[in-house]
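Removed from the display is one protein chain of the complex; every other protein chain stays in position.
Naming follows writing order (A and B), and every chain is counted from residue 1.
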Amino acid sequence: MGIDLEPVIGLEIHVQLATATKMFCGCALSFGEPPNTRTCPVCLGLPGALPVVNARAIHFGLMIGLALGCELAPRSIFHRKNYFYPDLPKGYQISQYDEPLCRGGSLAGVRIHRVHLEEDAAKLIHVGTSGRIHGSELSVVDFNRGGTPLVEIVTEPDLGSPGAAREWLELLRATLRALGVSDVNMEEGSLRADANVSLRPVGSTTLGTKTELKNMNSFRYLERGVAAEIERQRSIIEAGDEVVQETLHFDPSSGAITSLRSKEEAQDYRYFPEPDLVPIATTEAMLEAARAAMPELPAARAKRFEADLRLSAERAHQLAFRSELGDFFERALAAGAADPVTLANWVGVELVARTGEGDPAESAIEPSALAALVTMLAAQRVSVNAAREVLDVLVAQGGDPAAIVAERGLGAIEDTAGLEATVAKAIESDPAAAEQVRSGNPKAIGALVGAVMRETRGRADGAEVTRLIREALGLEAGED
Amino acid sequence: MSEILALSATAAAAAVAAGELDAGELFEAYRARAAADQLNAFVWVAERAPAAVAGPLGGVPLAVKDLFCTAGVPSQSGSRILEGYCPPYTATVVERLAAAGAPLLGKTNQDEFAMGSSTENSGFGPVRNPWDRGRVPGGSSGGSAAAVAARLAPWALGTDTGGSIRQPAALCGIVGLKPTYGAVSRYGMIAFASSLDQAGPLTRDVTDAALLYGSMVGARDPRDSTSLEFPGTIELPQRTDLAGVRIGVPVELSGEGIEPGVLRAFEAALELMRGLGASVEECALPHAPHALAAYYVLAPAEASSNLARFDGVRYGYRAAGAADLMEMYTRTRHDGFGPEVKRRIMLGTYALSSGYYDAYYGRAQRVRTKIAQDFAAAFGRFDFIATPTAPGVAFELGAKTADPLAMYLNDFCTVPMSLAGIPAISIPCGLAPPPGGGLELPVGLQLAGPAFSENALLEAAYALEQAIEFDGSAPNEA
Partner (left out) sequence: MIERDEVRHVARLARLQLSDEEVDRMAVELAGVLDHIATIAELDLDAVEPTSHVVAVENALRDDEPQPSLPREQALAGAPAVADDGFAVPSPQA
């Protein structure tokens, strides 16, 4: 009813950098260390302490700028963003304001507004069973995380749907991962995304009032949260009311959207240039070092997979944009797998089925083992089913495929006569199924194939068994 | 004992090096006097001499302003909000001086967070001027200045943001040097205004200042991003004439607003300089009259941010029994900060707040550029700028506390050099009676030079000092 509304979405992403030390001090980054064991006068905000910029954080920032096609500022400075919160030890965050490290750029058609560097806040832990902000009396601050280098990436409002936002964020993640500048793990907090959402009449160029959805910590929640907010705004607009600009929180378990900050607490950050730091002048040497450190980015890698290795567009995209899969694939290829396309399918389908969202390199299987398995498969020394069983073992325990096949007697059946005998036996034992097949019900063949497979403990090749059954029943070789 | 105290730091260091004076005895002589301090110059005194360290500073003990972090020793910046706070680390400059042979004698009293020109803003009581105990020693480094003037310490470290080394030096009849900004590391200095704060020496004479300063500068400090390497080394001055030296006297800083007694002593000193061969002429610093206004935007703005860390969360005072976080913050800061600090935090927050940034902070930063340009132009024609250091002699305790602006005006001759980041030294140039009459009190002359001109500045100051022959013997019984 009424006007057609379209969503307009922009993303604000925070990326924790994988440097060795914090943004402004030499404390090593913490990975679950005991509380307050990775602090120093600087990141604790002790009186008299002063910040010093981490050169590697600048380097990573420049690499991100290059990957996103940004304009790299010849000179950038840090600003103080002043506000009070227990996780902010100095009472201000050192960030960048109107002279950021990078401006402009784009990724997959979404324009980048800016990229800048800043420091992360500490961790505020709420004492109480639920660990939420409301309803507990005491909070405890752990400063281990405080000062971790962050890159903030802000897009223009160029995304048009929750799905598009999710996909784009996944692409950004793949790109950053390929750069090696961050773990970019949403669940662990090294990748954080806020979404700015508004609606406008289709065809309009003016933006509607936007709300900010904060801290969605998985791709799925991001998509659902944005979708929920779009619906919420749609109801408001269709009722003739106005959307209020505010900061919101999406609760994935209830689907509820609640306000995080009331209007009275609108922050005045009183930005001014950080007097304890000096400007960053991007030198030719710094640019050269950033360029030299650039790896092959996902889009280029996908193109190469398609062009050079003849992978399908879909498979190429999958392996290129999940860089851990692409890495595993290329290492297996280098170890001597015979056919890249088959190998790619085994990585993209079979291996993924077993390692899920995780990195196959973290499972027990070695790339060379997968390569060897695929080679054995191509040489028909093992059936597809048997190979799957071998893959299960490799992923769980590692090892050498030939040895596993030998141990478990999974080798393909070389003996055609023996197989024909097994086929005959299966037909004899299940005349009903045989009759079904003869009278033209192709699906009934499944029971017979199953019987043979059980008898051969999966070592027979399914396609070969089907062919033999049809032959034995006097049928033409058909589709399975 | 009094022979030991009569030695300048340079002479004492030489005596120790020559084996004529025991460093431990030297330390104990001063330690005993500091412990018996009646001027409230010290907030902490060492209980014993530390292990001896050989070095160019010869074991001559050093009084250090409260705001320098000294590990395990109270470092409070004159504030109740940090009462008893002992940091886990030591300021770079204090470390360098200790390594050069100047052990820590004690921590000296100061205006709270270095905000003030009289040390009446200290959370631990005011300091008294050894020349007249009913009068202020100046501020914010009033404790350091009084200690040196009263021979409770052979030399001292202070800090200067808008004049806080130079003005107390003038009011106490001693020497105070504000370095080129960046020449001395700020790491470990509890901050007031980051782009203005600098540590510097307060000493009995120019030679002592050169000796101490020489060990403060050198390689830059990697822990302070704004620190600079000092080109060359600091020499002990020897010059006794000023032939060929061109002195500029800015009209804006040498007439209106200055007590007649101070002007007379200042002009007499200018005459002496002419006698030593210097040319002395009027010059203009057209934006100098606006320097105080710019300073009282920039310094409080930076301070309002620097002092945000005093929130009762991690160290220092926390108000008890707060019902919630907001109350904890606001009551802690209300109770812990004195009135002047609160005023400047308010002023600074206001100047940075939404809608006011361009009119105040933005403009003040531009005035700052103009002032630097004014000095650069002046140094095209002159080697040094000379002014009275302070517009008056030491005033009575309580005389200027009713009106903040009256107190701020004490800084109008020193603030321009702070904004420009250039070095400046104050040396005693004579005595003058206070406006209401009474015993004569010290008057300071300020010499300022271009960035990194400290050696030349010290030479010129030394030559003048020799000619003036100021008798530094303040009434210095403890």
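The rule we apply is simple: contacts are C-beta pairs under 8 Å (C-beta built on N, C-alpha and C of every residue); 3 or more make two chains touch, one makes a residue touch a chain.
For clarity, every value in this text was computed on a predicted model and none was experimentally measured.
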Full-complex contact with the absent chain, from A:3, A:108 or A:140: A:140
Of B:113, B:181, B:266 or B:470, the one touching the omitted chain in the full complex: B:181
Full-complex contact with the absent chain, from B:79, B:185, B:226 or B:306: B:226
Residues of chain B in contact with the chain not shown: 85-86, 88, 181-182, 195, 222, 225-226, 228, 287, 289-290, 292-294, 296-297, 304, 308, 311-318, 322-331, 333-334, 337, 342-343, 345-347, 349-350, 353, 359-360, 362-370, 372, 403-405, 408, 421
Those residues of chain A which, in the complete complex, touch the missing chain: 19-21, 25-28, 34-41, 44, 52-58, 75, 77, 84-86, 124-127, 133-134, 136-143, 260-261, 268, 270, 273, 275, 277-281, 283
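Methods note: only the chains that are shown with their structure count from here on.
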Inter-chain centre distance, chain A versus chain B - centres from mean C-alpha coordinates, in Å: 57
Residue ranges of chain A touching chain B (in the complex, touch as defined): 41, 44-53, 80, 82, 84, 86, 89-92, 141, 268, 270-272, 275-278
Interfacial residue positions of chain B with respect to chain A in the complex: 67-69, 75, 77, 82, 85, 87-89, 91, 186-191, 194-195, 222-226, 301-302, 304-305, 307-311, 313-315, 325, 329, 349, 352-354, 357, 361
